[in-house]
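Okay, here's the structure, questions in a sec.
Left out: one protein chain. Kept in place: all the others.
Naming follows writing order (A and B), and every chain is counted from residue 1.
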Amino acid sequence: MHMNETNKPASTGLNVVIEENVTFGKNVTVGHNVVIKEGTIIGDNVTIGDMTVVGKRPSSNRKMARKPPAALPPLVLGTSVTIGCGSVLYRGSTLGEGVFVADLSSIRENVTVDTDSIIGRNVIVENNTRIGKRVTVQTGCYVTADMIIEDEVFIGPCCSSSNDKYMGAGNFSHTGPIIKKGAKIGNNTTMLPAVTIGENAIVGAGAVIVKDVPAGTTVVGNPARQIRP
Amino acid sequence: MHMNETNKPASTGLNVVIEENVTFGKNVTVGHNVVIKEGTIIGDNVTIGDMTVVGKRPSSNRKMARKPPAALPPLVLGTSVTIGCGSVLYRGSTLGEGVFVADLSSIRENVTVDTDSIIGRNVIVENNTRIGKRVTVQTGCYVTADMIIEDEVFIGPCCSSSNDKYMGAGNFSHTGPIIKKGAKIGNNTTMLPAVTIGENAIVGAGAVIVKDVPAGTTVVGNPARQIRP
Partner (left out) sequence: MHMNETNKPASTGLNVVIEENVTFGKNVTVGHNVVIKEGTIIGDNVTIGDMTVVGKRPSSNRKMARKPPAALPPLVLGTSVTIGCGSVLYRGSTLGEGVFVADLSSIRENVTVDTDSIIGRNVIVENNTRIGKRVTVQTGCYVTADMIIEDEVFIGPCCSSSNDKYMGAGNFSHTGPIIKKGAKIGNNTTMLPAVTIGENAIVGAGAVIVKDVPAGTTVVGNPARQIRP
């Protein structure tokens, strides 16, 4: 980011809370009733919609096997990032230039979203996930922790992923799905932990992905089976 | 709407933002921390819950093939509309008399929701969609763009629809599903683009609708197959 730091947004709504040590680039627009938490770094031309929280620290209860890290770097919103209304973005993540995050979404800590990618309304992204460039994650998707989504992937609405083969039965290692470059996933698809969806593969709507999908193939059904080529 | 315009709500919470040229009918109740954007038209006896944004303008990033329209008519909330908490309603849409929109929902631009219909919690409705009278869209549904839902349709929780056969692969025309009068859709159903679900058809929970469902029939499964009559 080529930042021209200032100590306030170019335009600020009413009832806005800006905590300490927040850095603003040029031409930042902040909506009404927004909360910007301590230390957040906001690039040039960023727009933050009404009622959004940026830079939240993670928390936990005593049942959770995995505690969030005690120290996290600030949330960084790159140049020309747009955030919708009513969203919650955590500290420790970085959104690249031109990223669009729609309303009522949430992105946890240690996530990167690269240039020009779109995170739809009501999408929830867990921690430690990598999302590439020009990716579309459509409305209502759930992106689990420890997941890798490469460049130019398209994920249709309401897709669900998971990363815990043992479903909470202990502190085993977790692995989210890997979606390779250019793959396209139909709406309401279910992905099991650790599956790889190959380059330019196509997954039909409503499929349940229980094993790897080879590059360039098309799969459908529950469990998903290959129908092309 | 038979409006008796006034320039403020009958009851207003704290930390409320009312932008310019908002019109209020009689007996309007506005909760705490609500944002009402410029030009919104609010009918008699409307209730707006805490933390809700009404009249948002759409935005986009440079990756999006479809840019939102530059000019949009105001959002119109008809007589006795009730909006929950934490919702986001866009400019350019119209909610008819008695419509109920629950918490944490969002309705985009150029949508009409007709008399007495119910939009559940966490439901997301995309742009250019028509929802008829006495429709129920239950909690967590995703209603895609360019979709038609006729009168007295019942859509169970968590149903997902889509409108883009090519999954982002260019600027082709999009067509959402058409759900005809009186059809009933079970929970977590997946609808592919451009399918028609006939009058009074019944779709079993978890079905994946890949082709048209004839009127009066019952379908289940992935892909959905007819089991009745």
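Just so we're on the same page, a contact is a pair of C-beta atoms (placed from the backbone, for glycine too) under 8 Å apart; a residue touches a chain by one contact, two chains touch by 3 or more.
For clarity, every value in this text was computed on a predicted model and none was experimentally measured.
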For the chain not shown, which residue from B:9, B:25, B:86 or B:177 touches it across the whole complex?
B:86
Among B:22, B:36, B:54 or B:99, which one touches the chain that has been omitted from the display?
B:99
Which of these touches the unseen chain: B:19, B:116, B:199 or B:212?
B:116
Per the touch rule stated above, chain B touches the missing chain via residues 13-15, 31-33, 47, 49-51, 80, 82, 84-86, 98-100, 103-104, 116-118, 121-122, 134, 136, 139-140, 154, 156-158, 184-188, 202, 204-206, 220-222
Where the unshown chain meets chain A, residue by residue
15, 17, 33, 35, 51, 53, 56, 59-64, 86-88, 104, 106, 122, 124, 126, 142, 144, 158, 160-162, 164, 167-169, 188, 190, 192, 208, 210, 222-223
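The rule we apply is simple: only the chains that are shown with their structure count from here on.
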Once chain A is fitted to chain B on CA atoms, what angle does the rotation have, in steps of 5 degrees?
120
Please report how many Å separate the Cα centroid of chain A from that of chain B, as a whole number.
24
